[in-house]
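With one protein chain held back, the other chains of the complex are shown just where they sit.
Presenting chain A:
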Amino acid sequence: MVLMLSGKMRLLRWWFIFLLCLSPLAALFVNLLDDNLGADPAKIIVKELGFWAITLLWLTLAVTPVRKLLGWRWLMSFRRMLGLYTFFYAVLHLLAFATFLIGWRWDILLTELTKRPYIVVGALALLLLIPLTLTSTKAMQRRLGKHWKKLHSLIYPISLLVMLHFVWQIRSDFGQQFIFAIILAILLGYRLYLKGRSS
């Protein structure tokens, strides 16, 4: 099923997806101004931003399988946007943590970053996202040639670090982590399956 859209429709679709990705942040803002985030908005904001960073990372990883299985070639042109939004929410997540929860107290920040395994793996994942973000442009893609693909396969270890970051925060109920782990297993498993078939 190949839909041929006019330029105008394509632009509309681009804006739709762009704004859709931005909507969780907008919703968070509205809820904050409406005083809907309860007695501890700081914690909720940090958690929500983290949730959307993970969700967008999983969506980025879903582009290739969905495109291949459903034949939605147009989806490919949104992979970059989803990836950049992942970085965007991950950075906001970290900034919200450092500002709302730690108050930029460097003494606390330093111990958190060195002593807490879940924060260390989260920070590492974000650090690894930086080169991917910087090389996300078409120009960089061309310049790096075949190295680009190699560099961007960093997304796989990053996704595992992120999953670990998420799992290490379980206190008693692991329902959400379970669902995210299953989806990640499918997304990564699909790639292993493709690799196995081609070799």
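Annotations for the structure displayed:
Following the convention adopted for this analysis, contacts are C-beta pairs under 8 Å (C-beta built on N, C-alpha and C of every residue); 3 or more make two chains touch, one makes a residue touch a chain; residues count from 1.
The rule is short, and it goes like this: contacts and distances are computed from a predicted model.
For the chain that is left out, the UniProt protein name among "FecR family protein", "Protein-methionine-sulfoxide reductase catalytic subunit MsrP", "Metalloprotease" or "Monosaccharide ABC transporter membrane protein, CUT2 family" is "Protein-methionine-sulfoxide reductase catalytic subunit MsrP". Within the full complex, the residue among A:Arg10, A:Arg73 or A:Arg116 touching the omitted chain is A:Arg116. When the missing chain is restored to the complex, the residue among A:Leu101, A:Leu128 or A:Ile183 that touches it is A:Leu101.
Where chain A meets the omitted chain, the residues involved are 38-45, 99-103, 105, 108, 111-112, 115-118, 168-175, 178.
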